[in-house]
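Yeah, one chain of the complex is gone here, protein chain that is, but the others are all in their spots.
Labels A and B are assigned to the chains in the order they are written; within every chain, residues are numbered from 1.
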Amino acid sequence: MNKNYDVVIAGGGAVGAACAYFLSREKDLKIALVDFKKPGNASRASAGGLWAIGESVGLGCGVIFFKTLSKQINEAKANGEEAPRMHPHQLPDFFFDFALSSNNMFPALHEELREKHNIDFKFQETGLKFVMYDEHDRAYADQIASGIPHLSDQVNWLDADQLREEEPYVSPEAIGAMNFTCDHQVSPFLLIDSYTEGARQNGVDLYLNTMVTGVETEGNRVVGVRTDKGTLSCNTMINAGGAWSSQICEWATGEKIPVYPVKGQIVLSEKLPKIMRGCISTSDCYIAQKDNGEVLIGSTTEEKGYDTTNTLAELKGLAQGASKCLPILKEMNIKRTWAGLRPGTRDEIPILGPMDGIEGYINANGHFRTGILCSAITGKLIDEIVRGKETTLDLKPFLYDPKRFEDLDPPFYG
Amino acid sequence: MLDRKADITPIGESQIQIYIDDVPVKVAEGETVLSAMYAVQKNKIMQNDYKANLGAYCGMGICHSCLVKIDGKYKQRSCKTLIRDGMRVTTMSNRFNDMGLSETAPSVTSADFIKDAAAPASQSESEESNVN
Partner (left out) sequence: MSTNNQNVVIVGGGAAGISAAAQLAELGIKSRIIDEATKLGGVVYRGPLRHTEELPHLDEFYQKSQKSLQDKYHNNKDKIDVQLETSVVGPDGTDGLIISDQQKLENVKYDYLILSTGCHERSIPFPGWTLPGIMMMGGVQLQIKSGLVRPGEKMALCGTGPLLPLIACQLHKGGVEVEGVYEASSFSKLAKEAVALLNKPMLTLNGLSMMSYLKRNNVPFHYGWGIVKAEGKEAVESVTVAPYDKEWKADLSKARKANVDSIGIGYGFVARTQITQLLNLEHEYSYQSSYVPKLDEFHRASKDNVYVAGDTSGILGSDGAAFEGQIAAFDIALRMGVIDASTHSSRVNKARKGLQRVKNFRFGFDRFSERQLGMLDLPDDDTVICRCENIKKSQIDAAFERGVKDITSLKMATRAGLGDCQGKVCSAYCYDRFKQAGHQEKMGQLRARFPIEPITFAMMED
(Lines give C-alpha, C1' and ligand atoms only; values in the text may rest on other atoms or scores of the structure.)
Protein backbone atom coordinates (compact mmCIF):
# COMPACT_ATOMS: atom_id res chain seq x y z
CA MET A 1 0.00 0.00 0.00
CA ASN A 2 2.32 2.74 1.31
CA LYS A 3 0.63 5.90 0.31
CA ASN A 4 1.53 9.43 1.39
CA TYR A 5 -0.92 11.68 3.14
CA ASP A 6 -0.97 15.05 4.77
CA VAL A 7 -3.27 13.77 7.48
CA VAL A 8 -4.19 10.28 8.60
CA ILE A 9 -7.09 9.96 11.03
CA ALA A 10 -7.03 6.86 13.22
CA GLY A 11 -10.64 6.04 14.04
CA GLY A 12 -13.76 6.66 12.02
CA GLY A 13 -16.42 7.07 14.69
CA ALA A 14 -18.31 10.32 15.23
CA VAL A 15 -15.19 12.28 16.10
CA GLY A 16 -12.83 10.79 13.50
CA ALA A 17 -15.38 11.08 10.73
CA ALA A 18 -16.16 14.67 11.73
CA CYS A 19 -12.43 15.51 11.60
CA ALA A 20 -12.22 13.94 8.16
CA TYR A 21 -15.19 15.93 6.96
CA PHE A 22 -14.11 19.29 8.30
CA LEU A 23 -10.55 18.83 7.05
CA SER A 24 -11.82 17.81 3.64
CA ARG A 25 -14.00 20.81 2.97
CA GLU A 26 -11.31 22.89 1.32
CA LYS A 27 -10.27 19.88 -0.79
CA ASP A 28 -6.64 20.85 -0.53
CA LEU A 29 -5.22 18.16 1.71
CA LYS A 30 -4.54 14.49 1.12
CA ILE A 31 -6.44 12.79 3.91
CA ALA A 32 -6.98 9.18 4.92
CA LEU A 33 -9.59 7.95 7.38
CA VAL A 34 -8.84 4.56 8.89
CA ASP A 35 -11.63 2.76 10.67
CA PHE A 36 -12.25 -0.61 12.23
CA LYS A 37 -15.47 -1.09 14.10
CA LYS A 38 -14.46 -2.82 17.28
CA PRO A 39 -17.21 -4.46 19.33
CA GLY A 40 -18.78 -1.83 21.57
CA ASN A 41 -17.59 1.19 19.62
CA ALA A 42 -19.50 4.08 21.10
CA SER A 43 -20.66 5.78 17.92
CA ARG A 44 -22.83 2.88 16.88
CA ALA A 45 -24.06 2.23 20.37
CA SER A 46 -25.05 5.80 21.00
CA ALA A 47 -28.53 7.15 21.53
CA GLY A 48 -27.80 10.14 19.33
CA GLY A 49 -28.83 12.77 21.80
CA LEU A 50 -27.55 16.31 21.35
CA TRP A 51 -28.04 17.13 25.00
CA ALA A 52 -25.69 20.03 25.47
CA ILE A 53 -27.14 21.31 28.70
CA GLY A 54 -28.41 17.95 29.86
CA GLU A 55 -25.05 16.23 29.74
CA SER A 56 -23.22 19.24 31.07
CA VAL A 57 -25.32 19.33 34.21
CA GLY A 58 -25.09 15.62 34.86
CA LEU A 59 -28.53 14.37 33.96
CA GLY A 60 -28.88 10.68 33.42
CA CYS A 61 -26.19 9.06 35.51
CA GLY A 62 -25.85 12.12 37.68
CA VAL A 63 -29.37 12.30 38.83
CA ILE A 64 -29.55 8.61 39.68
CA PHE A 65 -26.59 9.12 41.96
CA PHE A 66 -28.10 12.26 43.37
CA LYS A 67 -31.35 10.56 44.17
CA THR A 68 -29.57 7.89 46.16
CA LEU A 69 -27.48 10.49 47.93
CA SER A 70 -30.47 12.63 48.69
CA LYS A 71 -32.21 9.63 50.20
CA GLN A 72 -29.13 8.90 52.34
CA ILE A 73 -29.09 12.48 53.52
CA ASN A 74 -32.72 12.38 54.59
CA GLU A 75 -32.21 9.06 56.33
CA ALA A 76 -29.15 10.41 58.12
CA LYS A 77 -31.05 13.46 59.26
CA ALA A 78 -33.90 11.31 60.49
CA ASN A 79 -31.45 9.24 62.50
CA GLY A 80 -29.65 12.28 63.80
CA GLU A 81 -26.46 11.26 62.03
CA GLU A 82 -24.11 13.39 60.04
CA ALA A 83 -25.26 13.79 56.47
CA PRO A 84 -22.92 12.64 53.66
CA ARG A 85 -21.43 15.42 51.56
CA MET A 86 -23.23 16.32 48.37
CA HIS A 87 -21.40 16.55 45.06
CA PRO A 88 -23.34 18.82 42.81
CA HIS A 89 -22.41 17.50 39.44
CA GLN A 90 -21.91 20.21 36.95
CA LEU A 91 -19.09 20.35 34.47
CA PRO A 92 -16.93 23.47 34.22
CA ASP A 93 -18.00 26.52 32.22
CA PHE A 94 -15.52 25.92 29.43
CA PHE A 95 -17.18 22.56 28.84
CA PHE A 96 -20.58 24.20 28.61
CA ASP A 97 -19.16 26.56 25.99
CA PHE A 98 -17.67 23.64 24.11
CA ALA A 99 -20.90 21.64 24.17
CA LEU A 100 -23.15 24.57 23.36
CA SER A 101 -20.92 25.75 20.50
CA SER A 102 -21.12 22.32 19.00
CA ASN A 103 -24.85 22.19 19.54
CA ASN A 104 -25.26 25.46 17.70
CA MET A 105 -23.44 24.10 14.68
CA PHE A 106 -25.91 21.34 14.01
CA PRO A 107 -28.67 23.13 12.10
CA ALA A 108 -26.18 24.56 9.59
CA LEU A 109 -24.28 21.29 9.41
CA HIS A 110 -27.49 19.43 8.71
CA GLU A 111 -28.32 21.86 5.89
CA GLU A 112 -24.82 21.70 4.45
CA LEU A 113 -24.63 17.91 4.38
CA ARG A 114 -28.06 17.80 2.78
CA GLU A 115 -27.39 20.46 0.15
CA LYS A 116 -23.86 19.55 -0.84
CA HIS A 117 -23.82 15.81 -0.26
CA ASN A 118 -27.44 14.72 -0.31
CA ILE A 119 -27.35 13.06 3.09
CA ASP A 120 -29.77 13.57 5.96
CA PHE A 121 -28.79 12.62 9.51
CA LYS A 122 -32.31 13.20 10.81
CA PHE A 123 -31.69 16.21 12.98
CA GLN A 124 -34.82 16.63 15.07
CA GLU A 125 -35.61 19.54 17.36
CA THR A 126 -37.06 17.76 20.34
CA GLY A 127 -35.93 19.53 23.46
CA LEU A 128 -34.98 17.48 26.53
CA LYS A 129 -37.34 17.29 29.48
CA PHE A 130 -36.19 16.25 32.91
CA VAL A 131 -39.39 14.62 34.20
CA MET A 132 -39.79 14.86 37.97
CA TYR A 133 -41.66 12.44 40.19
CA ASP A 134 -41.05 13.80 43.66
CA GLU A 135 -39.39 16.41 45.82
CA HIS A 136 -35.96 14.83 45.45
CA ASP A 137 -36.21 15.28 41.72
CA ARG A 138 -37.43 18.83 42.12
CA ALA A 139 -34.58 19.64 44.49
CA TYR A 140 -32.16 18.32 41.94
CA ALA A 141 -33.76 20.32 39.15
CA ASP A 142 -33.62 23.47 41.24
CA GLN A 143 -29.98 22.91 41.91
CA ILE A 144 -29.27 22.50 38.24
CA ALA A 145 -31.20 25.62 37.33
CA SER A 146 -29.40 27.68 39.94
CA GLY A 147 -26.07 26.59 38.48
CA ILE A 148 -26.82 27.88 34.99
CA PRO A 149 -28.29 31.34 35.39
CA HIS A 150 -26.68 32.45 32.11
CA LEU A 151 -28.66 29.83 30.24
CA SER A 152 -32.00 30.59 31.82
CA ASP A 153 -33.51 31.43 28.44
CA GLN A 154 -32.97 27.85 27.37
CA VAL A 155 -34.79 26.44 30.36
CA ASN A 156 -38.50 26.40 31.00
CA TRP A 157 -40.63 24.71 33.57
CA LEU A 158 -43.73 22.65 32.99
CA ASP A 159 -46.19 21.87 35.72
CA ALA A 160 -48.05 18.56 35.80
CA ASP A 161 -50.82 19.75 33.48
CA GLN A 162 -48.50 21.38 30.99
CA LEU A 163 -46.35 18.27 30.94
CA ARG A 164 -49.33 16.08 30.28
CA GLU A 165 -50.41 18.40 27.48
CA GLU A 166 -47.06 18.18 25.75
CA GLU A 167 -46.37 14.56 26.57
CA PRO A 168 -49.72 12.81 26.88
CA TYR A 169 -48.15 9.41 27.47
CA VAL A 170 -46.04 10.41 30.46
CA SER A 171 -47.15 8.83 33.72
CA PRO A 172 -49.78 10.61 35.80
CA GLU A 173 -47.34 10.28 38.70
CA ALA A 174 -45.08 12.94 37.20
CA ILE A 175 -45.28 16.28 38.97
CA GLY A 176 -43.73 18.33 36.18
CA ALA A 177 -40.63 18.77 34.11
CA MET A 178 -37.69 21.06 33.50
CA ASN A 179 -37.27 21.52 29.78
CA PHE A 180 -34.02 22.34 27.96
CA THR A 181 -35.25 23.81 24.74
CA CYS A 182 -31.97 23.64 22.86
CA ASP A 183 -31.23 19.94 23.47
CA HIS A 184 -32.16 17.89 20.42
CA GLN A 185 -31.31 14.60 18.71
CA VAL A 186 -29.96 12.98 15.55
CA SER A 187 -29.64 9.50 14.16
CA PRO A 188 -26.14 8.61 15.36
CA PHE A 189 -25.16 6.24 12.63
CA LEU A 190 -26.59 8.43 9.93
CA LEU A 191 -24.52 11.27 11.38
CA ILE A 192 -21.33 9.26 11.08
CA ASP A 193 -22.31 8.03 7.65
CA SER A 194 -22.96 11.62 6.65
CA TYR A 195 -19.57 12.85 7.81
CA THR A 196 -17.90 9.85 6.18
CA GLU A 197 -19.72 10.12 2.90
CA GLY A 198 -19.24 13.88 2.78
CA ALA A 199 -15.54 13.33 3.37
CA ARG A 200 -15.39 10.67 0.68
CA GLN A 201 -17.10 12.90 -1.83
CA ASN A 202 -14.56 15.57 -0.99
CA GLY A 203 -11.76 13.17 -1.85
CA VAL A 204 -10.81 11.63 1.49
CA ASP A 205 -9.53 8.06 1.10
CA LEU A 206 -11.51 5.70 3.29
CA TYR A 207 -9.80 2.66 4.74
CA LEU A 208 -12.76 0.83 6.23
CA ASN A 209 -12.56 -2.52 8.03
CA THR A 210 -8.91 -1.61 8.53
CA MET A 211 -7.23 -1.84 11.89
CA VAL A 212 -4.55 0.55 13.09
CA THR A 213 -1.69 -1.62 14.34
CA GLY A 214 0.98 0.91 15.17
CA VAL A 215 2.52 4.30 14.52
CA GLU A 216 5.81 5.04 12.77
CA THR A 217 7.97 7.74 14.22
CA GLU A 218 11.31 9.28 13.34
CA GLY A 219 12.82 10.82 16.43
CA ASN A 220 10.03 12.77 18.01
CA ARG A 221 7.86 13.07 14.97
CA VAL A 222 5.10 10.86 13.64
CA VAL A 223 5.72 9.86 10.04
CA GLY A 224 3.14 7.19 9.45
CA VAL A 225 0.26 5.08 10.70
CA ARG A 226 0.59 1.31 10.44
CA THR A 227 -2.48 -0.71 9.59
CA ASP A 228 -3.24 -4.34 8.87
CA LYS A 229 -3.27 -3.42 5.18
CA GLY A 230 0.01 -1.54 5.08
CA THR A 231 1.51 1.72 6.27
CA LEU A 232 0.13 5.14 5.45
CA SER A 233 2.80 7.80 5.71
CA CYS A 234 1.68 11.21 6.86
CA ASN A 235 2.73 14.58 8.22
CA THR A 236 0.08 14.55 10.88
CA MET A 237 -2.01 11.91 12.55
CA ILE A 238 -5.19 12.43 14.50
CA ASN A 239 -5.92 10.01 17.33
CA ALA A 240 -9.68 9.59 17.25
CA GLY A 241 -9.56 6.08 18.63
CA GLY A 242 -12.45 6.35 21.07
CA ALA A 243 -12.20 3.83 23.87
CA TRP A 244 -9.02 2.53 22.22
CA SER A 245 -7.20 5.87 22.11
CA SER A 246 -4.82 5.06 24.91
CA GLN A 247 -3.13 2.30 22.92
CA ILE A 248 -2.82 4.47 19.82
CA CYS A 249 -1.24 7.24 21.88
CA GLU A 250 1.23 4.82 23.35
CA TRP A 251 2.24 3.69 19.86
CA ALA A 252 2.83 7.29 18.85
CA THR A 253 4.30 8.82 21.98
CA GLY A 254 5.26 6.05 24.37
CA GLU A 255 2.75 7.50 26.82
CA LYS A 256 -0.71 6.22 27.59
CA ILE A 257 -3.33 8.91 27.92
CA PRO A 258 -5.95 8.02 30.50
CA VAL A 259 -8.88 7.25 28.20
CA TYR A 260 -10.65 4.09 29.24
CA PRO A 261 -13.87 2.25 28.33
CA VAL A 262 -17.02 3.12 30.29
CA LYS A 263 -19.76 0.66 29.47
CA GLY A 264 -23.31 1.79 28.88
CA GLN A 265 -26.23 -0.55 28.23
CA ILE A 266 -29.22 0.32 26.09
CA VAL A 267 -32.74 -1.09 25.75
CA LEU A 268 -34.62 -0.62 22.49
CA SER A 269 -38.33 -1.06 21.91
CA GLU A 270 -40.05 -2.35 18.82
CA LYS A 271 -41.14 0.24 16.27
CA LEU A 272 -43.96 2.26 17.80
CA PRO A 273 -46.18 5.09 16.70
CA LYS A 274 -45.03 8.46 18.00
CA ILE A 275 -45.52 8.48 21.77
CA MET A 276 -43.05 11.18 22.70
CA ARG A 277 -42.70 14.72 21.40
CA GLY A 278 -39.33 15.36 22.96
CA CYS A 279 -36.48 13.48 24.58
CA ILE A 280 -36.90 12.70 28.24
CA SER A 281 -34.55 12.19 31.14
CA THR A 282 -35.72 10.95 34.54
CA SER A 283 -34.00 9.88 37.72
CA ASP A 284 -33.91 6.35 36.31
CA CYS A 285 -32.94 6.68 32.66
CA TYR A 286 -33.16 8.72 29.52
CA ILE A 287 -35.66 7.97 26.79
CA ALA A 288 -35.58 9.03 23.15
CA GLN A 289 -37.89 7.99 20.36
CA LYS A 290 -35.90 7.80 17.15
CA ASP A 291 -37.08 8.80 13.71
CA ASN A 292 -38.06 5.24 12.83
CA GLY A 293 -40.36 4.89 15.83
CA GLU A 294 -38.13 2.78 18.05
CA VAL A 295 -37.86 4.03 21.62
CA LEU A 296 -34.33 3.95 22.97
CA ILE A 297 -33.66 3.83 26.69
CA GLY A 298 -30.32 4.24 28.39
CA SER A 299 -28.04 3.96 30.14
CA THR A 300 -25.68 2.55 32.68
CA THR A 301 -22.20 3.69 33.62
CA GLU A 302 -19.96 0.75 34.37
CA GLU A 303 -16.24 0.22 34.39
CA LYS A 304 -15.93 -3.32 33.09
CA GLY A 305 -13.00 -3.05 30.73
CA TYR A 306 -13.97 -3.88 27.18
CA ASP A 307 -16.85 -6.13 28.20
CA THR A 308 -20.00 -5.47 26.16
CA THR A 309 -22.36 -8.10 27.52
CA ASN A 310 -25.82 -7.13 28.67
CA THR A 311 -26.73 -7.96 32.24
CA LEU A 312 -30.27 -8.59 33.34
CA ALA A 313 -30.23 -6.54 36.53
CA GLU A 314 -29.07 -3.41 34.68
CA LEU A 315 -31.48 -3.94 31.81
CA LYS A 316 -34.32 -4.38 34.26
CA GLY A 317 -33.42 -1.07 35.87
CA LEU A 318 -33.64 0.68 32.51
CA ALA A 319 -36.83 -1.08 31.42
CA GLN A 320 -38.55 -0.40 34.72
CA GLY A 321 -37.46 3.22 34.60
CA ALA A 322 -38.95 3.57 31.13
CA SER A 323 -42.22 1.85 32.08
CA LYS A 324 -42.55 4.11 35.09
CA CYS A 325 -42.22 7.19 32.91
CA LEU A 326 -44.27 5.92 29.97
CA PRO A 327 -46.66 3.27 31.25
CA ILE A 328 -47.81 2.55 27.70
CA LEU A 329 -44.48 0.77 27.20
CA LYS A 330 -45.50 -2.03 29.56
CA GLU A 331 -47.30 -3.94 26.82
CA MET A 332 -44.72 -3.15 24.17
CA ASN A 333 -41.90 -5.44 23.15
CA ILE A 334 -38.24 -5.00 23.83
CA LYS A 335 -36.75 -5.62 20.44
CA ARG A 336 -33.10 -5.77 21.38
CA THR A 337 -30.46 -4.49 23.77
CA TRP A 338 -26.76 -3.72 23.42
CA ALA A 339 -23.86 -2.10 25.17
CA GLY A 340 -21.37 0.51 24.07
CA LEU A 341 -18.01 1.64 25.39
CA ARG A 342 -17.76 5.36 25.97
CA PRO A 343 -14.22 6.78 25.88
CA GLY A 344 -14.06 7.96 29.46
CA THR A 345 -11.65 10.33 31.19
CA ARG A 346 -11.45 10.90 34.92
CA ASP A 347 -12.22 14.59 34.69
CA GLU A 348 -14.94 13.98 32.12
CA ILE A 349 -13.40 16.48 29.71
CA PRO A 350 -12.17 15.45 26.23
CA ILE A 351 -8.51 15.41 25.32
CA LEU A 352 -7.83 17.57 22.25
CA GLY A 353 -4.84 19.01 20.50
CA PRO A 354 -1.12 18.35 20.31
CA MET A 355 1.05 16.85 23.04
CA ASP A 356 4.41 17.99 24.36
CA GLY A 357 7.41 16.22 22.98
CA ILE A 358 5.86 14.87 19.80
CA GLU A 359 5.31 16.47 16.41
CA GLY A 360 2.64 15.43 13.97
CA TYR A 361 0.31 13.99 16.58
CA ILE A 362 -3.05 15.43 17.60
CA ASN A 363 -5.49 14.08 20.17
CA ALA A 364 -9.22 14.08 19.39
CA ASN A 365 -10.56 11.70 22.00
CA GLY A 366 -11.93 11.21 25.49
CA HIS A 367 -15.39 12.50 24.58
CA PHE A 368 -17.11 10.33 27.19
CA ARG A 369 -20.87 10.94 26.99
CA THR A 370 -20.85 13.67 24.40
CA GLY A 371 -19.06 12.30 21.35
CA ILE A 372 -22.02 12.71 19.04
CA LEU A 373 -22.83 16.19 20.33
CA CYS A 374 -19.25 17.47 20.34
CA SER A 375 -18.19 15.86 17.09
CA ALA A 376 -18.95 19.03 15.18
CA ILE A 377 -16.92 21.46 17.29
CA THR A 378 -14.14 18.90 17.54
CA GLY A 379 -14.00 18.57 13.76
CA LYS A 380 -13.83 22.33 13.46
CA LEU A 381 -11.13 22.73 16.11
CA ILE A 382 -8.99 19.94 14.69
CA ASP A 383 -9.24 21.51 11.24
CA GLU A 384 -8.06 24.82 12.73
CA ILE A 385 -5.21 23.13 14.61
CA VAL A 386 -3.97 21.27 11.52
CA ARG A 387 -4.00 24.46 9.49
CA GLY A 388 -2.30 26.48 12.22
CA LYS A 389 -5.21 28.85 12.52
CA GLU A 390 -6.42 30.49 15.71
CA THR A 391 -8.87 28.14 17.36
CA THR A 392 -12.52 29.05 17.86
CA LEU A 393 -12.30 28.11 21.53
CA ASP A 394 -9.40 28.19 23.92
CA LEU A 395 -7.73 24.79 23.68
CA LYS A 396 -5.81 24.99 26.90
CA PRO A 397 -8.26 23.18 29.22
CA PHE A 398 -8.55 20.34 26.70
CA LEU A 399 -4.87 19.71 26.08
CA TYR A 400 -3.38 16.61 27.60
CA ASP A 401 -1.72 17.44 30.87
CA PRO A 402 -1.20 14.77 33.53
CA LYS A 403 -2.03 17.38 36.19
CA ARG A 404 -5.62 17.37 34.96
CA PHE A 405 -6.09 13.93 36.41
CA GLU A 406 -4.42 14.43 39.77
CA ASP A 407 -6.29 15.09 42.99
CA LEU A 408 -9.67 14.40 41.59
CA ASP A 409 -12.64 13.55 43.76
CA PRO A 410 -13.57 9.89 43.44
CA PRO A 411 -15.48 9.21 40.26
CA PHE A 412 -18.95 10.57 40.48
CA TYR A 413 -20.57 7.48 39.16
CA GLY A 414 -18.79 4.94 41.31
CA MET B 1 -69.74 -19.84 12.24
CA LEU B 2 -66.84 -20.35 9.84
CA ASP B 3 -66.61 -23.91 8.60
CA ARG B 4 -63.39 -25.83 8.87
CA LYS B 5 -62.76 -26.96 5.34
CA ALA B 6 -59.10 -27.82 5.29
CA ASP B 7 -58.72 -30.42 8.03
CA ILE B 8 -56.78 -33.47 6.95
CA THR B 9 -58.40 -35.53 9.65
CA PRO B 10 -61.62 -34.45 11.36
CA ILE B 11 -61.46 -32.72 14.73
CA GLY B 12 -64.51 -34.59 15.90
CA GLU B 13 -67.04 -33.18 18.32
CA SER B 14 -65.72 -29.96 19.74
CA GLN B 15 -67.04 -27.98 22.68
CA ILE B 16 -64.61 -25.17 22.33
CA GLN B 17 -64.41 -22.31 19.93
CA ILE B 18 -62.46 -19.16 19.22
CA TYR B 19 -63.44 -15.99 17.41
CA ILE B 20 -61.52 -15.04 14.31
CA ASP B 21 -62.40 -11.45 13.40
CA ASP B 22 -65.52 -11.80 15.55
CA VAL B 23 -66.72 -14.95 13.75
CA PRO B 24 -66.82 -18.16 15.82
CA VAL B 25 -64.74 -21.13 14.70
CA LYS B 26 -64.76 -24.57 16.29
CA VAL B 27 -61.31 -25.60 17.43
CA ALA B 28 -59.59 -28.62 18.93
CA GLU B 29 -57.64 -28.79 22.15
CA GLY B 30 -53.92 -28.48 21.50
CA GLU B 31 -53.95 -26.85 18.11
CA THR B 32 -52.31 -23.55 17.29
CA VAL B 33 -54.12 -20.38 16.24
CA LEU B 34 -52.41 -20.65 12.86
CA SER B 35 -53.77 -24.14 12.26
CA ALA B 36 -57.24 -22.94 13.19
CA MET B 37 -56.90 -20.14 10.64
CA TYR B 38 -55.66 -22.53 7.96
CA ALA B 39 -58.54 -24.85 8.80
CA VAL B 40 -60.95 -22.12 7.75
CA GLN B 41 -58.71 -21.31 4.78
CA LYS B 42 -57.48 -17.98 6.01
CA ASN B 43 -53.88 -17.36 4.93
CA LYS B 44 -53.81 -13.56 4.85
CA ILE B 45 -52.94 -12.93 8.45
CA MET B 46 -51.40 -9.58 9.14
CA GLN B 47 -50.49 -6.19 7.84
CA ASN B 48 -47.08 -5.00 8.93
CA ASP B 49 -45.95 -1.49 9.82
CA TYR B 50 -45.38 -0.84 6.11
CA LYS B 51 -48.87 -1.91 5.04
CA ALA B 52 -47.69 -5.13 3.44
CA ASN B 53 -50.05 -8.11 3.65
CA LEU B 54 -48.29 -11.05 5.20
CA GLY B 55 -49.01 -14.62 6.11
CA ALA B 56 -47.21 -17.39 7.90
CA TYR B 57 -43.86 -18.10 6.27
CA CYS B 58 -41.64 -20.22 8.50
CA GLY B 59 -44.44 -21.62 10.65
CA MET B 60 -42.17 -21.98 13.65
CA GLY B 61 -41.77 -18.58 15.27
CA ILE B 62 -38.75 -17.27 13.41
CA CYS B 63 -40.14 -14.93 10.79
CA HIS B 64 -42.65 -12.79 12.70
CA SER B 65 -45.05 -12.71 9.73
CA CYS B 66 -47.99 -14.51 11.27
CA LEU B 67 -48.71 -11.94 13.97
CA VAL B 68 -52.28 -11.47 15.14
CA LYS B 69 -53.97 -9.56 17.90
CA ILE B 70 -55.17 -11.98 20.57
CA ASP B 71 -57.47 -10.82 23.36
CA GLY B 72 -56.26 -7.26 22.88
CA LYS B 73 -52.54 -8.04 22.74
CA TYR B 74 -50.77 -7.14 19.53
CA LYS B 75 -48.10 -9.07 17.66
CA GLN B 76 -48.78 -12.56 18.96
CA ARG B 77 -47.21 -15.27 16.83
CA SER B 78 -50.14 -17.38 15.72
CA CYS B 79 -47.87 -20.30 14.80
CA LYS B 80 -46.74 -20.66 18.41
CA THR B 81 -49.88 -19.74 20.32
CA LEU B 82 -52.33 -22.45 21.35
CA ILE B 83 -56.02 -21.80 21.09
CA ARG B 84 -58.04 -21.27 24.24
CA ASP B 85 -61.80 -21.47 24.50
CA GLY B 86 -63.28 -18.04 23.86
CA MET B 87 -60.06 -16.52 22.53
CA ARG B 88 -60.58 -13.48 20.31
CA VAL B 89 -58.23 -13.32 17.36
CA THR B 90 -58.04 -10.31 15.06
CA THR B 91 -56.21 -10.67 11.76
CA MET B 92 -54.83 -7.83 9.68
CA SER B 93 -54.56 -5.69 12.77
CA ASN B 94 -51.70 -3.32 13.25
CA ARG B 95 -51.06 -0.99 16.12
CA PHE B 96 -50.22 1.88 13.77
CA ASN B 97 -53.44 1.52 11.83
CA ASP B 98 -55.48 1.16 14.97
CA MET B 99 -54.04 4.25 16.58
CA GLY B 100 -55.36 6.19 13.63
CA LEU B 101 -51.91 7.31 12.62
CA SER B 102 -50.82 7.89 9.08
CA GLU B 103 -48.15 5.72 7.59
CA THR B 104 -44.79 6.65 9.03
CA ALA B 105 -42.46 7.82 6.32
CA PRO B 106 -39.93 5.19 5.33
CA SER B 107 -36.56 5.87 6.86
CA VAL B 108 -34.05 7.45 4.59
CA THR B 109 -30.96 5.38 5.03
CA SER B 110 -27.46 6.29 4.04
CA ALA B 111 -27.55 3.73 1.26
CA ASP B 112 -30.15 5.82 -0.52
CA PHE B 113 -27.86 8.68 -1.45
CA ILE B 114 -25.32 6.72 -3.39
CA LYS B 115 -27.00 7.29 -6.75
CA ASP B 116 -26.53 11.05 -6.66
CA ALA B 117 -23.23 10.88 -4.82
CA ALA B 118 -21.71 8.89 -7.68
CA ALA B 119 -21.47 12.05 -9.81
CA PRO B 120 -19.20 14.18 -7.57
CA ALA B 121 -16.97 11.22 -6.77
CA SER B 122 -16.09 10.74 -10.42
CA GLN B 123 -14.77 14.28 -10.54
CA SER B 124 -11.97 13.47 -8.12
CA GLU B 125 -8.48 13.10 -9.57
CA SER B 126 -7.96 9.53 -8.64
CA GLU B 127 -9.28 7.01 -11.10
CA GLU B 128 -9.71 4.39 -8.48
CA SER B 129 -12.40 4.32 -5.87
CA ASN B 130 -11.29 6.04 -2.72
CA VAL B 131 -12.92 3.36 -0.62
CA ASN B 132 -10.46 0.68 0.38
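Heads up, the rule we're going with is that a contact is a pair of C-beta atoms (placed from the backbone, for glycine too) under 8 Å apart; a residue touches a chain by one contact, two chains touch by 3 or more.
Keep in mind the model is a prediction, meaning the values are calculated, not measured.
Among the displayed chains, contact with the absent chain in the complete complex occurs for A, B. Only one residue from A:7, A:132, A:248 or A:319 touches the chain missing from this view: A:319.
In the complete complex, the hidden chain is touched by one of A:131, A:232 or A:329, namely A:329. Among the residues A:4, A:74 or A:309, only A:309 touches the chain that is left out of the figure. Within the entire complex, the positions of chain A that touch the omitted partner chain are 37, 44, 189, 193, 197, 206, 208-209, 269-270, 292, 309-312, 315-316, 319-320, 322-323, 329-338.
One chain is missing from the display, and on chain B it is touched by residues 6-9, 11-12, 28-32, 34-35, 38-39, 41, 43-45, 48-50, 52-65, 75, 79-80, 82, 106-107, 109-112, 114-115, 118, 129, 131.
As a convention for this text, only the chains that are shown with their structure count from here on.
Only residues 117-120, 122, 189-190, 193-194, 197, 200-201, 203-208, 210, 229, 270-274, 291-293, 331, 333 of chain A touch chain B when the two sit together in their complex. Residues 49, 73-75, 95-96, 99, 101, 104, 107-110, 113, 116-117, 120-121, 124-126, 130-132 of chain B are the ones that touch chain A when the two sit in their complex.
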